[in-house]
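For this view, one protein chain was removed and the others were kept in their places.
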Amino acid sequence: MITSPKVETKNLNLYYTENQVLHDVNITIAEKKVTALIGPSGCGKSTLLRCFNRLNELIVGTRIEGEILLDGKNIYQNGMDVVDIRRRVGLIFQKPNPFPKSIYDNIAFGLKIGGMKNKSRISEIAEKSLIDTGLWEEVKDRLHTSALDLSGGQQQRLCIARALAIEPEVILMDEPTSALDPAATFKIEELVTQLKNSYTIIIVTHNMQQAGRVSDFTGFLYLGKLIEFGNTNILFTRPKEKLTENYISGRFG
Amino acid sequence: MNIRNITDKFFHYFFLVSGVSAIGILFAIFVMLAMNGLQTFTDVSISQFFLSTRWNPSAFGEPSYGILSLVVSSIMVTLGAMVIAVPLGIGTAAYLSEIAPPFLRETLKPVVEILAGIPSVVVGFFGIVFLGPLIADVFNLTSGLNALNGSILLAIMALPTIVSVSEDAIRSVPKDFKEASYALGVNRWLTLVKITLPAASSGIVAAVMLGIGRAIGETMTVLMATGNALQMPGSFFDSVRTMTANIAIELGEVPFGTTHYFGLFAVGLVLFFMSLAVNLTAEHFTKKYRRYRT
Partner (left out) sequence: MKIKQLQQYIGFGILAACALFVVIILFVILYDIAAQGLGVISWSFLTEAPRAGMTEGGILPAIIGTFFVTIITAAFSVPLGVSAAIYLSEYAQEGLLTRWIRASIRNLAGVPSIVYGLFGVALFVRALSFGTSILSAGLTLGLLTLPWIITTAEEAFRTVPRSYRDGALALGATNWQTIWRNVLPYAFPGILTGAILGISRAAGETAPILFTGVAFFLPQLPGSLLDQFMALPYHLYIMSTQHHAIEAVRPLAYGTALVLIVLVFFLNLTAIIIRYRLRKKYTR
């Protein structure tokens, strides 16, 4: 079904202190496709997402078993450079989190910490990222004003532009539209569909319509287990599992 | 490993070492006090040191190293200070946190901060030029430099600590407690006295302990305002010499490496343990009141 896997988890278990949060998750993420992770809140979908760029490690008491393969290499293997992994796998947060710097500096941040010094090159990349996220026309005259003055939707697109600037291979999105109004949500969804031509995208959402609109594949998680995974159209119309059917028909959640 | 990760590792250890240095410094202070202070006891018996009231290291032929009068003086001046500062401090804290309108609170808090910022030597000077003559006048004494003067000044020094920590404690009392009391028709005063203050009591005890710590370790004010007579104090009108003042007066004059020199470090060691005990007690009570926060 998935011919070119970009990311794969193998028997992934995650514990937070005494509690097991993820149980034996095996999922395959197709390259240059959008994969949605759905499930009721607390099911572990955001936790799973943050495993893909090892951001879970920041939470004290988190322990992981199993493997996550990025292009066939286990990112949790000893000697893997976590900084390098995070540059290859970007993350968009639930709440837009631009830094309290100028719009330009927000985008330049990732490039500068990566060691890029060439100013004109940075400007070029910044412009391209803003064009790609459809923000360029809106902000080109005020690149050096504070990013905090942008609207919520603009801030989120800026965060996406910031992630794109360092040319990741995979983009993780953690309920990227939950803090936005419908118009801004629509723009982000449009952007996601567009971005999948160049990037592998994994999006966590509590909104099933959104999953249906933007994703090619969907995984349904419940109580830390991957209950069902498959082609989005099939999963939403002919779910194999009773639990999935109950969830998508709105009987719990 | 690239340069970026090496830098990252380097700073990780650098910060770790900086953090651990706090333990190192406290330990070093203890070791240094002990190494010097304990040498006193090669010449002086432990019982003389703690039980004799005679501190006279330079007495011809028969020097003596009894710190009892110094310890009693320190404790007496400190307790005197607490008699003044505790009711005043808790009253002020209660007023600030429960009664004062917001604008008044915002003006009064800097007052407390400014009071905390006045250098101790200035407070001591105030004791000499203002409080001393006043005490001498009121009580008809020849000199106003005595334990009472020291106590009042130490009360002033300890007040900001007591006010700010108690205020914090009173404000940490959950609203529900008070609202439940109001709902039963109890007025604000009785709620404050019967509900809020008892609920904040462990924090207030912590505040008092920290105030005691501040007072017992204070040097300049007592050095300047208590007269420094080496004697067992009989009343608050007597001139007294505290442990801190004794170190300050004598350390400048003693030859290095003598029993007298080590004796002063031994006094410092006693002082160190007293402040440690006071602080650990304060910490115990702080932990108790912080539980409301979670």
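Lettered A and B in written order, each chain numbered from 1.
Following the convention adopted for this analysis, a contact is a pair of C-beta atoms (placed from the backbone, for glycine too) under 8 Å apart; a residue touches a chain by one contact, two chains touch by 3 or more.
Bear in mind that the values here come from a model prediction, so they are computed numbers and not experimental data.
S.K.: In the full complex, which of B:L38, B:A59, B:V83 or B:I118 touches the chain missing from this view?
M.R.: Going through B:L38, B:A59, B:V83 or B:I118 one by one, B:I118 is the residue touching the chain not shown.
S.K.: Of A:Y76, A:F109, A:W136 or A:F186, which one is in contact with the hidden chain?
M.R.: Reading the full complex, the residue touching the unseen chain is A:F109.
S.K.: Mind pulling the chain B residues that touch the left-out chain?
M.R.: Residues of chain B in touch with the missing chain: 4-5, 7-8, 11-12, 14-16, 18-23, 25-29, 32-33, 36, 87-88, 91-92, 94-96, 99-100, 108, 110-115, 117-126, 128-130, 156, 159, 163, 187-190, 192-193, 210, 213, 216-220, 223-224, 244, 247-248, 251-252, 256, 264-265, 268, 271-272, 275-276, 278-280, 282-283.
S.K.: Which parts of chain A face the unshown chain closely enough to count as touching?
M.R.: 53, 55, 58, 60, 83-84, 86-87, 90-91, 93, 95, 97-100, 109-110, 112-114, 159, 162-163, 166
Criterion: only the chains that are shown with their structure count from here on.
S.K.: Would you kindly tell me how far, in whole Å, the mean C-alpha position of chain B lies from that of chain A?
M.R.: The computed centroid separation for chain A versus chain B comes out at 55 Å.
S.K.: Using the touch definition from the top, list the residues of chain B that touch chain A in their complex.
M.R.: Touching chain A from chain B are residues 2, 4-5.
S.K.: Any idea which chain A residues touch chain B in the complex?
M.R.: 81, 83, 115
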